[in-house]
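With one protein chain held back, the other chains of the complex are shown just where they sit.
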Amino acid sequence: MNNIYMPHLAEIKEVIDESPDTRTFRLKFKDSDTAERFDFKAGQFAEYSAFGDGESTFCIASSPTRKDFLECSFKVYGKVTQALHRLNKGDTIGIRGPYGNWFPLDELKGKNLLFIAGGIGIAPVRCVIDNVLDMRNEFKDLTIICGARSVSDLIYKQEIKEWKARTDIKTIITVDPGGENASWDGEVGFVPAVIEKTAPPSDNTAVILCGPPVMIKFTMPVLTKLGFKDEDVYTTLENRMKCGLGKCGRCNIGNVYVCKDGPVFTYAQIKRLPQEF
Amino acid sequence: MKIGVFICHCGENISRTVDCPRVARVCESYPGVEYAIDYKYMCSDPGQNMIRDAIREKGLDAIVVGSCSPHMHERTFRNAAVSAGINPFLVEIANLREHCSWVHDDVEAATQKAIELVRMAIEKVKRDKPLSKINVPVTKRVLVIGGGIAGIQAALDTANAGYEVVLVEKEPSIGGHMSQLSETFPTLDCSQCILTPRMVEVYQHPKIKLLTYSEVVKIEGFIGNFKATIKKKARHINEELCSGCGLCITKCPTKKKAYNSFEEDLAFRPAVYIPFPQAVPNIPVIDESVCMYYKNGKCGMCVKVCDRGAIDFDQKDTMLVADIGAIIVATGFKLYNIDKKAADSKYKGYGEYGYGKYRDVIDGLQFERIASASGPTAGEIKRPSDGKVPKKIVFIQCVGSRDDSKGISYCSKICCMYTAKHAMLYKHKVHDGEAYIFYMDIRAGGKMYEEFVRRAIEEDDVKYIRGRVSRIYEENGKYIVKGEDTIAGMPVEIDADLVVLATAMIPQENSAALARTIGIPYDKYGFFNEAHPKLRPVESTTAGVFLAGACQSPRDIPESVAMASAAACKATILLSSDTLEREPVVAKVNEDLCAGCFYCKKVCPFGAIEVKDVKDMNGIVYKEVAYINQGVCQGCGTCTATCLSKSIELAGFNNEEIFAEIAAL
Amino acid sequence: MNFKMDEKIISKEDLLKICQDVIAKGHTLLTPGMNEYFPVKDISQINLNSSALPAKTSYKSYVFPRSEPVLYYKRSKDDVQLIDVNVDGKNIIILGAKPCDTNSISIMRHLFNWDYSDEFFNLREKHFIIIGLMCSHYDEYCFCTSVGSSPVSDKGSDIFLIPLDENNFALRIITEKGKEFIEPYAEYLKPGDETRSKQVTENVKLPEVVFDSKEVYEWLGENFESPKWEGIGNLCLSCAQCAFVCPVCHCFDIVDEDYSYSEGRRMKNWDGCQFGNFTLHASGHNPRDIQSKRYRQRVNHKFRYYVDKFGEILCTGCGRCSRGCPVSIDIKEIVSNCKESV
Amino acid sequence: MDKEKWEPKIVAFVCNWCTYTGADLAGTSRMKYPANAKMIRVMCSGSIDPVFIIKAFERGADGVLVSGCHPNDCHYNAGNFHARRRWDFFHELLDFIGIEKERLQFSWISASEGKKFADVIAKVTKDIKTLGPFTAYKKMNSEFTAVFPEIQEVVKETIIKEKETV
Partner (left out) sequence: MEELREYAKELLEKKEVAAVIGYTQVSENRTKPIIITDPADASKLVFNEYCLNNLSVYLTKARINAMCRTKDKIMKLAICAKPCDVHSIVALIQENQVHRNDIVIISFNCHGAVKDFGYEFSGENLASKCITCETHKPLYFDKIFGEEKETPKASDAALARIEELESMTHEERFEYFNNEFDKCIKCYACRAVCPLCYCQRCITDKAIPRWIESSSHQRGNFSWNIVRAFHLSARCTGCGECDRACPMDIPLSLINRRMAMEAKKSFSYVSGRSLETPTLVGSFNEKDSDELFM
């Protein structure tokens, strides 16, 4: 029987502590066939199992262009993330996926890209960034604006360092006021304020925006002011999901099932949905 | 999470019945266990180093030690873990010695059980959260409850150490039972003579605030931060104005209206009185129940004679509130009232001895007053009924004590000594008198105690009869004491003039109610429980509350004084630091989920739970939730089990941890 | 799937003989009782009564169990072993299904098969043989006619029965599956008389059509923020009785449960959109935090979203949800009065 | 099933101050008692939730013991009094639902009653052995045990045996 709820097993090859409550797992499928067949696009998500505690949904954080391993990052919130946090290198987890739609990178080729990420929202954005960097010449200017509550909450410090080192990307990192420390050399301020200050040009530019709802709420007016169109802003919805298959009904908003019709939506699409996310 | 498992052999204590290497091997195969090893003595220095090294080298996040009871070495292993950088609350102990190897013979069964015990600890430690100690400030003032010799000693020691003391005594004067005694064993020195200077010292001490005729009605708060509410009963005499001249007492027309309780009801007193001449403070009290003024509004003689205008008929009870850092409870004892005023229902009386029926059947304290130079007979031994000097006197020991059938199983400890003293005093005063003592055993353990009893027998010719008295009845002005001599194996009958019963020492009236007010446990008799019978004899289980004297169990004077000094010392240790660290095992409310039923508040034994208002955007209260004062909470967790919505968790023993233990079974 | 209507006549006695045989073959035969569709142990339990109200619950749980394992797992330190579940492919014959129930499986089929196929559902459905029975009674909660069905509709049935008189039924073979099922019993079938059955069906009193589903669809689209929802939300107590007795509600939850230290299973359990924690995020955020939003979701999902997505109303008009509602909230009344002001 | 060989699984929830310490004393005094009971230490008998007992039964416990300080001897004054009321109802409920009273037992054991602790454990173990495995509860897992036949053999065997007797 083709059991759509049956996950693939993967081994935790590496555990990276990004911040006190956020972790990245580097995963490798136990079955090499699965590893070969597991194809995904930037923005898609998966269901990760900690057997005994359940499944949790988060995006795939590594780029589809880098196939030797899969990465995911999660923040400890609930039962499953707590259980995942207890696991060590060498332990086994389950993965179902990839699910959902993706950022339409093919359509965005030839454009400038502006990446805006806050908190754990940087995980899907990182996937896109890495993907884009692996085909750098297909895109024009790249700008990354990335925010965290404090320096210690900032995740992907290693990746950020690499992005910063590159000359073909403009990378701006900010922490919320009060979250800086003595050695902090980045910006201090909330993401919307930093965007307003940097004022990236809006022509021929698509925005990839991920972060907590409150950040998105305050960022959108700024983007509009800077001339970005709702259709050019791509973001993700984070409704609660269980099955990831468009069955369990949990993520239904209006006539979309976020897990199948999403999670990537343009801001224009989101505006047309019932505001239940 | 990487867990290290360390299995101790405890020499052979564990390894004799538990296959320690196998336990370690099996545990290593459990998820999350990074490292497992067994060792001869985990608590030894090399053992602890092994733990430290493993934590550092393997990058362990938490450890489980399979060893002796956590009550033995939990602290040792926690300290070891802390020194290697692990939070002490990420250490769990599996009790493989007391709960396993020592109580089982079968190696296979014991090993299997040991594995399961360790597995439970592993699962618990996986869910343990790091905790840190709670700091609370300390109020530098001690409350001493009870002004007997123990309370006096505790107050003086504490005050001399430089801390403020509030001494609360329910009677009009301090002094307690010791002030009633004639002479004290085994030295036969005058009780009043050694006590009075101490009483005066208390009165004059600048650090001691003395509240007589007062009672503690409420204790709130917690160690270092108690709040005591004290009821100062109306004396109807202005303490500020009274000079203690005593004119009101001598002029009071109600001369013999009330029994004098200080004289154990062997004498009378007027409506306005001081309990005894050396009373501290030397300020009288007006007894409303007998005063003419309160009966018919007339009289007022005392007002007329008091030139300082100190009489205040309108005085009311007042409530004082004091911030307190530590409490010393020294409420003492009372004597078992056999049928005197319908004895406590939980004890069965001694109707067969005729106490209360025959005026010449008295108890030990009454005899003390008769023998006392300041007593109603001015120290002459006279019997209460007709004032005749008794020629034959019978003392009966263990009346109430050591008698399960009457409800008291314990030995009152001091009766053997004071009865010997009584007999001796009698013989010293009535040289031709005969003194008989019925005893069960003579318990004279103590410095010079045995010698004292020997003296009574050998020098003063006190006749000891080993046996119980079955009945006492009156015949021709004599009291026929029928008993048996179990050594001679024959019945005994003595026609006594006076019978003195050494009745049991029992806790003060309402000791249980007081214990609940303060929040300390007590035993089935009402004696307060010490925290540990051997190692913490003067501490109650409630942090910051200490015990002194006979409120904890029958004690004689030197023991009471020693306990008082010890309690004072414990209290001053507590007060010597500005803040104190508390174990973080306290409960916490999830305010989002709390439904505000306050069952938790109802069950909290410490009053640690308060009502907290949750307001909406307009500042209107829309919900009330429970809030736990972490300083007050003692961490019993009763609230967590009572909470229906499971919105309270006890740190260190939270529900997830216990579920994990159950799941690992 | 629909074949040319083929109508026969069968006597009650013969029908019961078929039932007897079905049971003897070890198939499950379900028939409606007062509370539920129950497996028949003895044919005396069968009561083919067209004038009964729908049982309190439908036979949904036989195709979509209220709680079923989707996999078993066994953990050890470095590995996890997964064991797949075999859905028991036992034939289930549902005898006397109400027309308001027969349709339910085909409505749910869309959901369980768009893109990803839920084989748990499909395998069970494959082994279903639904023998519908015309309905001749309705109460104040019935509204099948308003959602495009009717008491005489054979939609969703493999075989449909129409009582002609006390002892005889017209037997319509609707699907190939039905045909296959009935073929071995051809001996019991007598030639049909369509005029007779037509006469019976035409005489059935139909519940009044109380709303137009298209209008409701429109209204819902325009009145997402209507104050009406608040009023209903205040009355509704947030249980999921309505969802759990509904023949087409299909939301579920997935949870793991351990059975021992290392073994356990992953369960797929019914869930209800009326529960407050249905959409609750682990972070504490809840998109549908109050009952009015949840009730709005329920109605919208049934009468608008599902139509958008799959072209059918997610409702069969059986009225179970309203009949069982502890506070007597009547979905029919709500949608039929939707246009009235609050 | 070999009833002689079968060893019951017993969970004891004990308070830290009295019963746990009493058990320590039993150990220090080298008293012997059966190894069936595994102890879970909580701070006070007042903090034991009835759901713990249900969880223990779910996890295959055949019997549960709850033990705390004697009345008035509670380290926290009154936790055990509240516990006493709670257990009165819970025990009555379980009895009504059809769970034998011996499956869940209670005791007050003070820190000085090492002997009593050993006796109580022996008694509970004996009672449960007499009652036999808690098959009624374990049968609820039968679907699961079919998948993992190697676990909980006991249950399976008893179920088979029961079927045979029927």
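Labels for the chains are A, B, C and D, by order of writing; each one numbers its residues from 1.
Keep this in mind: a residue touches a chain if its C-beta (ideal position, glycine included) is under 8 Å from a C-beta of that chain, and two chains touch if they have at least 3 such contacts.
Since the structure is predicted, the reported quantities are computational estimates derived from the model, not experimental observations.
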> Relative to the complete complex, which of the depicted chains are touched by the chain excluded from display?
Replying inline: A, B, C, D
> Hey, which of D:Ile10, D:Met43, D:Ala61 or D:Val120 is the one touching the hidden chain?
Replying inline: D:Val120
> In the full complex, which of C:Glu140, C:Glu176, C:Glu215 or C:Asp308 touches the chain missing from this view?
Replying inline: C:Glu140
>> Touching the absent chain: which residues on subunit D qualify?
In response: 50-51, 54, 58, 71-72, 78, 81-82, 84-85, 87-100, 105-108, 120, 123, 136-137, 140-141, 143
>> Residue by residue, what part of subunit B touches the chain that was omitted?
In response: 592-599, 602-603, 616, 618, 620, 622, 624, 642, 644-647, 655-656, 659-660
>> If the hidden chain were put back, which residues of subunit A would touch it?
In response: 78-79, 82
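To be clear about the criterion, only the chains that are shown with their structure count from here on.
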> Which chains make contact with subunit B and with subunit C at once?
Replying inline: A, D
>> I want to compare two interfaces, A-C and A-B. Which one has more contacting C-beta pairs?
In response: A-C
> When you take the mean of every protein CA atom shown, which chain's own CA mean is nearest to it?
Replying inline: D
> In whole angstrom, how far does the Cα centroid of subunit A sit from the Cα centroid of subunit D?
Replying inline: 49
> Which whole number of Å gives the spacing of the CA centres of subunit A and subunit B?
Replying inline: 64
>> Just the number, please: Cα centre separation of subunit C and subunit D in whole Å.
In response: 45
> Mind pulling the subunit D residues that touch 2 or more other chains?
Replying inline: 59-60
> Of all the residues in subunit B, which ones touch at least 2 other chains?
Replying inline: 31, 663, 665
> Among the chains present, which pairs are found to touch?
Replying inline: A-B, A-C, B-C, B-D, C-D
> Okay, in this complex, where on subunit D does subunit B touch?
Replying inline: 7, 9, 11, 17, 20-21, 23-28, 30-33, 35, 38-44, 46-49, 52, 55-56, 59-61, 70, 72-79, 82-83, 86, 112, 118
>> List the residues on subunit D that touch subunit C in their complex, please.
In response: 59-60, 141, 143-144, 147-148, 151-152
> Across the complex, what residues on subunit A touch subunit B?
Replying inline: 85-88, 91
